[in-house]
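Just one protein chain is left out here, and the rest sit where they should.
For reference, chains read A, B and C in written order, and residue numbers begin at 1 within each chain.
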Amino acid sequence: MDHKQVQVTLIQLDNYGPWTGTIGADREHVLQSLQADLYSAIERRFAEREGLVFFNRFDEMLAVSNGITKTQHEEIQRSLRNEFPVTISMGIGVGENPFEAQRNASRLLQSIGSAQSERRSGVIASDRTLDIDESYVQIAHFDIDDITETHTDRSSAYETSLHVMKLYAELMQLFTKQNALLFFVGGDNFIGVANGVKLEEIESLLASYRSKQVRLKCGIGIAHSARKAAELATSNLDRIRNSNGEKPALTTTML
Amino acid sequence: MDHKQVQVTLIQLDNYGPWTGTIGADREHVLQSLQADLYSAIERRFAEREGLVFFNRFDEMLAVSNGITKTQHEEIQRSLRNEFPVTISMGIGVGENPFEAQRNASRLLQSIGSAQSERRSGVIASDRTLDIDESYVQIAHFDIDDITETHTDRSSAYETSLHVMKLYAELMQLFTKQNALLFFVGGDNFIGVANGVKLEEIESLLASYRSKQVRLKCGIGIAHSARKAAELATSNLDRIRNSNGEKPALTTTML
Amino acid sequence: MDHKQVQVTLIQLDNYGPWTGTIGADREHVLQSLQADLYSAIERRFAEREGLVFFNRFDEMLAVSNGITKTQHEEIQRSLRNEFPVTISMGIGVGENPFEAQRNASRLLQSIGSAQSERRSGVIASDRTLDIDESYVQIAHFDIDDITETHTDRSSAYETSLHVMKLYAELMQLFTKQNALLFFVGGDNFIGVANGVKLEEIESLLASYRSKQVRLKCGIGIAHSARKAAELATSNLDRIRNSNGEKPALTTTML
Partner (left out) sequence: MDHKQVQVTLIQLDNYGPWTGTIGADREHVLQSLQADLYSAIERRFAEREGLVFFNRFDEMLAVSNGITKTQHEEIQRSLRNEFPVTISMGIGVGENPFEAQRNASRLLQSIGSAQSERRSGVIASDRTLDIDESYVQIAHFDIDDITETHTDRSSAYETSLHVMKLYAELMQLFTKQNALLFFVGGDNFIGVANGVKLEEIESLLASYRSKQVRLKCGIGIAHSARKAAELATSNLDRIRNSNGEKPALTTTML
């Protein structure tokens, strides 16, 4: 799949900052529920179309959207408009690697108007989309070995979170250098969108953490769609989990 | 309010890791929606009772729950049981400061059983709860000045996230030293639960970041309940936002 | 509780008909989900305050809202505004009986503006509300005996529904004559809001249906709040269900 590309959608809440100011100061709990509801609804719609969305920072989400057309993006946008009090705009970017794809998505969306413009509402910025057959994505699903035994059941909840979030910031940085993206997806799980990142690179990353007493494991999946690649990656991670250390810390499947 | 204490609830999904393994490998999108739905529902229930929940790592959430009784925790737990396919257990901790409170919550819950035990389901671990009148909480609501102009409308979405997540990991670490907790709440917003942290400390933190070209601003609120303290903090932050730099980067209200 | 009154809230979607026209003709599935989401959210909010909402016709819902203040109604209204793309208006009526209470609620709301007015949005019409101690409500929870054996597992689904809906229209009519309200609540269940309706009346209703080969049973609960009265009524109905016909078809509890 050497010459295949990846498609990333940047999903941005329109004029969200100014809007939050209009609903009064007793709003944090409202925003937390609204952001979670929106993310859940957006995830479901992209997953129905074989994509996968990461909550990222909630006011901006990132989706791997291989094979999802502009018209399908419009369907998603329209259905959310009738369900929520805020609207979304989207930029659809295509690139040789995930970092480039999200940068293109960002530029396309920025060219249409500011995230805080009152006039920009419900737009989709796209110069082209990928057919599913010409798309590919490599998903790397990581977790931390034995975190329940070493942290959750021993340390305080906040100390565990501090450990996980430090690791997150480090891994984000490392992935950027490979033109890849990394997302925290809950618990002790991270998902990398890592087209073109070689197995040796990931093995070397795992090794460098082992030397710092952080034992990561990783399942990798490669497929045309994000949902399928994630399924393969998770399946490989499950196989490692169930092997009680007899299997290597890294396995891959390509569809 | 010198001698007042704070109450923190640790909310843990029961046997969540093993459960996810039972629903097949094509599950990441399912878990993302489920985690968001659960968080939204839990936030609404605590907010109805004047508390505030942080998503933290989604499989473990942390709530400031001043004044919420054990019986009210049981009501919340019961209502969620009839709405979701997974159950939650909770530890309710009381402490002189937020860090101690969450550590006590963690210990109480750990003493009852592992987060991955099949037998632990729907328990509440608590040795005591605080009346609202004997509770207090200091909430510090931070955001990054002009992030839309300096990042969102300029850099790529992922680079903005990397910037925010690095800052998050740093602030978490800094707050821990003050026996305080810090949570990312979306966008460029962080909320600190910071009983006893002096204004000078926060001013000094803002100054140290200004010298690194990161301009933070902060509104602080102090009240008996988490929801009220957050309202005051947000109200102060809004006032700074609307003052176009004429107001100081830090304001406080005590109820 | 002879002289106690009941409070009923009429909840109306603002300008709903015209709004639906703006979202295009491919909308029925959107409206079905939106109406259900709104009802679920409204039910949760009233139930948190010891009320009970009936979906009625979805664009107009009716709640027994004893003890829920105008301020609490405003809280409910405000929180929904930040969650949904449509707003609600409410009329709060007090009466000697449920029929009168809903008529007063209707008149108060009508006096403020048409349900299809573009200008009426998010209003609450109320001349007074009842303290919980001066409120009372009698809830009668009916179901059809052995409907699974006689219909669900034998007839077609639609024929069962036709049977239930005919019964619903008849019971609504009969209850109106008693200044009481009757609502279908799903399955083969009906809930009557029936302050002042005597046990003999209900026993006579059950007897008249028995003679037509429709075996109904009924649990009754009387309490200050709607949620408590419903709990007592359901508890009594459960007792009849579990008694295998040895208990009478009607039992009552007064708190």
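In the analysis below, a contact is a pair of C-beta atoms (placed from the backbone, for glycine too) under 8 Å apart; a residue touches a chain by one contact, two chains touch by 3 or more.
A quick note: this is a predicted structure, and the numbers were derived from the prediction, not measured.
**Q** Looking at the whole complex, which of C:56, C:69, C:150 or C:252 touches the chain that is not displayed?
**A** Spelled out, the listed residue whose C-beta touches the missing chain is C:56.
**Q** Out of C:89, C:160 or C:251, point to the residue that touches the absent chain in the complete complex.
**A** Of these options, the touching residue for the absent chain is C:160.
**Q** Just one of C:6, C:76, C:105 or C:206 touches the chain that is missing; which is it?
**A** Here the residue in touch with the unshown chain is C:105.
**Q** Considering the whole complex, which of C:169, C:199 or C:254 touches the chain not shown?
**A** Only one listed residue reaches the unshown chain, and that is C:169.
**Q** Please pick, from C:121, C:150, C:235 or C:252, the residue that touches the omitted chain in the full complex.
**A** Candidates C:121, C:150, C:235 or C:252; residue touching the omitted chain: C:235.
**Q** At which residues does chain C meet the chain that is not included here?
**A** Where chain C meets the chain not shown: residues 10, 12, 16-17, 21, 25-33, 35-37, 39-40, 43-44, 46-47, 52-53, 55-60, 62, 99, 102-103, 105-107, 110, 114-116, 141, 148, 152-162, 164-166, 168-169, 172-173, 176, 181, 184-188, 191, 227, 230-232, 234-235, 238, 241.
**Q** When the complex is taken as a whole, what residues of chain B touch the one chain not shown?
**A** That gives, for chain B, the contact residues 23-24, 27, 30, 33-34, 37, 78-79, 81-85.
By definition in this document, only the chains that are shown with their structure count from here on.
**Q** How far is the middle of chain B from the middle of chain C, if each middle is the mean of its Cα atoms, in Å?
**A** 38
**Q** How many angstrom lie between the CA centroids of chain A and chain C, rounded to a whole number?
**A** It comes to 44 Å between the two C-alpha centres.
**Q** Taking each chain's centre as its mean C-alpha position, how far apart are chain A and chain B in Å?
**A** Each chain's C-alpha centroid was found; their separation is 22 Å.
**Q** For chain B, what residues touch not just one other chain but two or more?
**A** 44
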